[in-house]
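A protein chain is absent from this complex, but the other protein chains hold their places.
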Amino acid sequence: MSTETRKRPAYAHLFWWFMFANGGGLAALVLPVHILVQGILGPLRIVPVVDQHYDTWVSVLGNPIVKLYVLALVALSFFHFAHRLRYLLVDFGLHAAKSVPAQVIFYGGAVVVTLVTIWVLLTTAPITFG
Amino acid sequence: MAEKRITIQATRFDPDKDEKPHLQSYDIPFADESMVVLDALNHIKSYVDGSLSYRWSCRMGICGSCGMMVNGTPKLTCSAFLRDYWPHKITVEPLNNFPVIRDLVIDMDDFMHKLKSVKPWIIRKQEIPLGAGVHRQLPAQVTEFRQFSECINCMLCYSACPVYGLNDKFLGPAAIALARRYNLDSRDQGLKERLPVIAEAEGVWECSFVGECSVVCPKGVDPAKAIQQTKLDTTLRFTLPYGNRD
Partner (left out) sequence: MRTPVQMSTPPAQRTYSWSMPSAWWTRKRHYLLYVVREFTALPMALWLLWLLYDIKRAGSGPAGFYPSRSVFFVIFSAVCLVFAMYHSYTFLKLAGVIIHVKVLDKPVPPRVIVFMMFGLLAVASIVIGAVLIGFAR
């Protein structure tokens, strides 16, 4: 129909979905153990956990592989959360969540968290290969 | 022995007279255990109230015409047995998420338009010459797309999909499943033509994998699977040198 606007692939949507899928997968695989060990077992002193003592926490955090892992975990997960929560608002009838400003807020928020993570990782626990 | 009876509540809406749809109750005999909701509607139309309007055709679950909401779930009324609901009353309403034309009849133009937009036919860059005979396919090649070809265009999936209910621009489960059926067909060379439609903003990306479409599909098409696989394939296509059968 000549009155139709020409359709083309929505590359932005493709990218957000791609980040959503990767972030969701990574979070699904690793987040439960972190929460169980660092959030429950460690604080209750059921097992010794790295972040319960200053020297062990700093020495683990100094490892660059650990820093990269934390960055990947937080960054990808937050793109997943941003995408999912934005669409949840759409499901609740908030059509404005589809707008470009909403995308800026949500995905921009994920970018901000990523930048904060980089800053935290670079300013905490100097890099050591110990 | 007292005759078994059942109550059917059906939506009535006369666009010339009514402001909005309302339910009307009919008490009918439940004479035969094999009776389906469509039989009940036919009984009402034949013997009780001839003005009741609804779509139906094959009465055996293959034409896709008789889709309606039965107690809040989209069903083919020819496949919804009264015995599964009796003695409770059955509420029959027009399919959710569509405009209502009259009584139980909905406006399906939007679906027809979307179906056409995915070009659900074999697209060839070059037809094989007549002398070459027919396209040959291995059984394994047919299995690739077979499940998605079972779609009877009954629109129950659109009725079940909350994304479509909230946004009627969404391409929708059946259209995407059928696009995938042709994209996976070894005889087809039309992936590039369909890609702008399935990969546009209101295409696959709108789906948030509620999965209710696959739950209500009477033919086991699993459109939710088709949509998610399309998302993955489309993404890989742009991030990897992904083979397609152009």
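Each chain gets a letter, A and B, in the order it is written, and its residues are counted from 1.
The rule we apply is simple: a residue touches a chain if its C-beta (ideal position, glycine included) is under 8 Å from a C-beta of that chain, and two chains touch if they have at least 3 such contacts.
Remember, predicted model here, so these are calculated numbers, not experimental data.
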Omitted-chain footprint on chain A covers residues 24-25, 27-40, 42-45, 47-61, 70, 73-74, 77-78, 80-81, 84-85, 87-88, 91-93, 113, 116-117, 120-121, 123-125
Extract the touching residues of chain B with respect to the undisplayed chain.
13, 15-16, 20-21, 72-73, 96-101, 107, 140, 143, 162, 165-166, 168, 208-212, 215, 224-225, 228-229, 231-232
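Here, only the chains that are shown with their structure count from here on.
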Using mean C-alpha positions as chain centres, tell me how far chain A is from chain B in Å, no decimals.
37
Seen from chain A, its contact residues with chain B in the complex are 6-11, 13-14, 16-18, 21, 87, 90-91, 93, 95
In their shared complex, at which residues does chain B touch chain A?
117, 162-163, 166-167, 195-197, 199-201, 203, 205, 208, 231-232, 234-235, 238-239
